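Not every chain is included here, but those present sit where they belong.
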């Protein structure tokens, strides 16, 4: 397994070194949490920087910051900007920085996107607005994403997470948006592979789909996903990169065996215990974890025991 | 029908004039929209002020600002503050100003609550956080609302709107929170009356429940609701106040007849056409309406015709 992207990417002049966005999405990205100070509860940029440096020592293609696992909804705009700046500062140019910039209004989404681009984001991930569910028609969603894509100086990825938002980006909506030159892909955060299998075929396969559901990462990859954005990749980056490489190499038996080893811990740090579970697991692996912001609660001692036990399977 | 609260409230010294919050919630409140400038899309405080002055000429008990109909999620913190200040400036001391201050984090909710209090809010309405649905356990919700109530200088009302948030404040959660001295009531935004009927009995009836679903306002009131927060009360304030008064006076046949007249237009300006429908209806009644912010779309010409037709039933 490599501990970084292909060397060719580093060997030439900078302007040549960075391939088009579509190629840069072929990989594993952790949706990194935002580390808070245990005492003040403020954003702890030093801890974030330290984490990012460690992630950059692995074969991860880049990181997503300010996603769900980044508790983006619990940060104010100033905090958001500081997190992006801190992360970018630790990332080489040839690693891809994705930033979550979805807001409830089109106007605020555009502003957040513009700021993220100015701070060095390579692309942004824009979740569906969802407050006015009854009004989030196909027309409303297509209009929203097109307006953001028109205004954004950098490529955008759609973010479908129906379990959180109650809104689904259907295949017809995605197909309409995939025609936009500045919309280069999507993150599909659900265990359903029917939609993913259809979206990977859009615009002749030039639309990149990233899976956001670790327990189906292997079947998503064999179904055509370009890569994956996985909470568990924060904790076990090498193993997640290995899953992708085994699959690409056609070593399916090994890939499925690794998928099965990863599923239990992946569930614990996402659907079961959420961000609190993820931060705890990071601490157990020597990263900075720190507290979650309310309304999230700290993990119970039972959660701690279960996560420690699951992680111990991966000790070297 | 009176065109304001009881005169006794005005006749004595100010400190005596304002009854306890529980009594002040006995009435009809419009959840007022935030008026935006048609050209710039910015908050139009002059238009908001003009609207509030007109509402103050009716028997409304007060207003709710920065609720769902206020497109609160599409405003930044500075805009939010300016709206609250503009509204308060037009409201006499004895009219009740409710402000929506729910945010996704406990920390941001407390900050918004503190600012609203400083700007003259009489009480705040705090919606359930909902992003991390799987983690919004009874414990998490009770802890969140208690923290906000502890920190708030003014009384708080819980805001249950399961259709929007996917989170339900169950009767046991409400019962636990109703014991808190600074939690004085709730807004129940659903057509279900089972929960409302149980919540009105909490703490020996000292917990005020406001209905937020106009088509069931009459049955909610006879079931013990203290009052109601109704989008249609923006457009037809006198009629909504009349509904409350007829019900209290035991004139049930007239009340139910009025309910039936109000239901169609109430549906058009809420569930059917949302805030865009509400703003359009306001314009048709001579108020300032103005555009909605994306991702909401402007009303179709068909919506315009239907709303105009429904409103024409109420012309004098």
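We just call them A and B in the order they show up, numbering each chain from 1.
Basically, contacts are C-beta pairs under 8 Å (C-beta built on N, C-alpha and C of every residue); 3 or more make two chains touch, one makes a residue touch a chain.
Only a predicted model underlies this, so the values are computations on that prediction, with no experimental measurement involved.
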item	value
Entire complex copy count, 2 subunits given	4
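Throughout what follows, only the chains that are shown with their structure count from here on.
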item	value
Angle of the C-alpha superposing rotation, chain A to chain B, to the nearest 5 degrees	180
Chain centre separation in whole Å, for chain B relative to chain A (CA means)	37
Chain A to chain B touching residues, read off their complex	41, 68, 71, 73-74, 76-77, 104-108, 129, 131-137, 139-141, 143-144, 147, 163-164, 166, 271, 274-276, 293-297
